[in-house]
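The complex appears here without one of its protein chains, the remainder shown in place.
Each chain carries a letter (A, B and C) given by its place in the written order, and its residues are counted from 1.
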Amino acid sequence: MADPYSKRVRAYFVNPVHAGNLRKSYSRVVSATADDRQGNTIELAAGIDDDTLQELRFRAIACPHLIAAAEHFCERFEGRTTTSLLEFDPWDTVRELQVPLGKTGRILLLEDAIQLLRRKSGEPEQQRADE
Amino acid sequence: MADPYSKRVRAYFVNPVHAGNLRKSYSRVVSATADDRQGNTIELAAGIDDDTLQELRFRAIACPHLIAAAEHFCERFEGRTTTSLLEFDPWDTVRELQVPLGKTGRILLLEDAIQLLRRKSGEPEQQRADE
Amino acid sequence: MTGTSPLPVYLDHAATTPVDAAVTAAMVECLESPFGFANPSSSHIAGRQSAAAIEHARVQVAGLLNAEPHEIVFTSGATESNNLAILGAARQRASRGRHLVTMTTEHKAVTECFEALEREGFEVTWLNPEMSGLLDPDRLEAVLRDDTQLLSVMHVNNETGIVQDIGSIGAICRARGILYHCDAAQSAGKLEIDLKVLPVDLMSLTAHKFHGPQGIGALYVADRPGSHPAPLIYGGPQERRIRPGTQAVHQIIGFGVAAELAAARREADTEKFRVLRERLWQGIGDLPDLWRNGAEEHTFPGILNVSAGGVDGESLMLGLEPLCVASGAACNSQSGESSYVLRAMGRSDALAQSAIRFSLGRGTRNGEIDRAIERYRWAVQHLRALAPARAATANRA
Partner (left out) sequence: MTGTSPLPVYLDHAATTPVDAAVTAAMVECLESPFGFANPSSSHIAGRQSAAAIEHARVQVAGLLNAEPHEIVFTSGATESNNLAILGAARQRASRGRHLVTMTTEHKAVTECFEALEREGFEVTWLNPEMSGLLDPDRLEAVLRDDTQLLSVMHVNNETGIVQDIGSIGAICRARGILYHCDAAQSAGKLEIDLKVLPVDLMSLTAHKFHGPQGIGALYVADRPGSHPAPLIYGGPQERRIRPGTQAVHQIIGFGVAAELAAARREADTEKFRVLRERLWQGIGDLPDLWRNGAEEHTFPGILNVSAGGVDGESLMLGLEPLCVASGAACNSQSGESSYVLRAMGRSDALAQSAIRFSLGRGTRNGEIDRAIERYRWAVQHLRALAPARAATANRA
């Protein structure tokens, strides 16, 4: 059995610089949560100014691949527009992080959270709740 | 598994001095044969003078224990009276040659041949056939 | 974990143990001796030597259990022994009754046998343990029936180390003429087992759990009427036709030496385990939301099983590297199923999957325990720092 964790997964897992709370305040803060029956939980938070994802943060109780995928997502989309979230493709993550086939299902949880985040970040300003 | 052949069985097997034909001529010669379904054959010949087994010889196609038992029998009974054959007890042989329990059945073939030999050697002179 | 990989710290001796140097030496002597390899079924002198070596090993293995050598049947390991005992006895005794009893906390090599027997038309009663992990004898008595023919309850549980009272369990069976099989894969060579005293009819063991080689085990078949299982495989007179096939001479020799060493060292090892395990628990037990699975007084001292709220089991395993330990999570599998043993003891799914089993071996040293403490603290704290704030205490049992 080869190592199920690629170098990048290991690096993200040990040092997930985007884990935790947003560090600054923004004109908008949006968050989204997804969980599954296996007990995986993923929580995303975005600090938005000028329709730009100024800061992305996550929290998770999740397997290493999902933690790494969340970190990878934050790293890639920070500084991009909220509409760019449409470009998220879980298969890119699977490929780049070399997620074993048997584990790809777990990545879909991240996709759920991102879709929710996108919907919420597209909502009019005034509907923003304190999340 | 211990060696199934005791020292004495091995010695008799390699050097069965009583194997073969009678070497001298006697007033009476008696012989007896026994065989079984497994293909064991044992042939005994006795050269008798004065009711004494002057010479005993055997021939055999047989397993090592039976060969050794035949040799042992010849060695023990040569020089004794024909009636002494009544004293043959296969269990003495089993004990002295350390025949494994699973092989004791084979020794009974020797007993058959000896009983026949005894009967024949007890028969009146004139009934003797060329055997 | 980062940079050049540090040496693994092996605390997974309940999965398998390193082969003792004396065992390896005996195996190599056999493999390298001019005729030591000969087939013990051959009637020539080389074969007879091998056969004698095997019979010597049989005496050594029997000695470990205070059994008679002819009660020992060599197999390829405890998985096969369990199958031979359970499938073999149940099928052999089908006319005696078609009701069987076992526990939900048995090893898969037991539970899957009973599932197979259910498919064959047997009826199985699956007993749950108490919260303590122990089997309540009253509960056992209550389910026994006139047509109950076989019970299987293990000695030491492989996940938790919980020790069942096999003497009492066996006595209940014997009083009713029910055959009692005990999977002793985790206890043989580690705890005292006296089969002249214990009312056990069939007992499985395996060499690789006590510093013998993998791929060799035994089934103890008591010399009592009705104990004989039907064979699972056919093909020759070896092992009294209960388990035919060319015997693996070097493996059996290694098994024998391991058994003899284990018998001599068992007590001292157990004492050492007790000290090391408490050092480990002292070092981590103050972490919040930590759960010890299996009370100290009911568990084999070589095993410590701990669950942590609010952490994922697979991530915990990765965080623990280079510790080699076992997890209650089914790592690297899509199923994501968590330990059925811990759930049967009443743990939540979340706590069951976060469980880590530390298991000690003869060679385990203080320094390894300290490394384990340091890694475990780091990993739990690291993962909890990533977790949503409300999660940390939400997963209590």
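In the analysis below, contacts are C-beta pairs under 8 Å (C-beta built on N, C-alpha and C of every residue); 3 or more make two chains touch, one makes a residue touch a chain.
The structure presented is a predicted model; accordingly, all values stated were derived computationally and were not measured.
Novice: Of C:I216, C:A308 or C:A352, which residue touches the hidden chain?
Specialist: Missing-chain contact among the listed residues: C:I216.
Novice: Among the options C:S76, C:T104, C:S132 or C:T270, which residue touches the chain absent from this view?
Specialist: Result: among the candidates, C:S76 touches the missing chain.
Novice: Looking at C:A109, C:L150 or C:I178, which residue reaches the missing chain?
Specialist: Of the listed residues, the one touching the omitted chain is C:A109.
Novice: Contact with the hidden chain only, please: which subunit B residues?
Specialist: Considering the whole complex, subunit B reaches the absent chain at 1, 4-5, 10-11, 13-14, 16, 19-20, 33, 38-41, 43, 59-64, 67, 100, 102-103, 105.
Novice: In the complete complex, the non-displayed chain touches which residues of subunit A?
Specialist: 1-4
Novice: For subunit C, which residues touch the unseen chain?
Specialist: Interface residues of subunit C facing the absent chain: 5, 7-8, 10, 12, 15-19, 21, 24, 27-28, 31-32, 34-35, 37-39, 41-47, 76-80, 82-84, 87, 107-110, 112-113, 115-116, 206, 208, 213-216, 232-236, 244-251, 317, 321-327, 331-332.
The criterion applied here is as follows: only the chains that are shown with their structure count from here on.
Novice: Averaging only over C-alpha atoms, locate the centres of subunit B and subunit C and give their separation in whole Å.
Specialist: Each chain's C-alpha centroid was found; their separation is 59 Å.
Novice: Report the inter-centroid distance (CA atoms only) between subunit A and subunit B in whole Å.
Specialist: Computed value for the inter-centroid distance: 97 Å.
Novice: Averaging over Cα atoms per chain, report the distance between subunit A and subunit C in Å.
Specialist: 42
Novice: Residues of subunit C touching 2+ other chains?
Specialist: There are none in subunit C.
Novice: For subunit B, write out the residues touching at least two other chains, lowest number first.
Specialist: In subunit B, no residue touches at least two other chains, as defined above.
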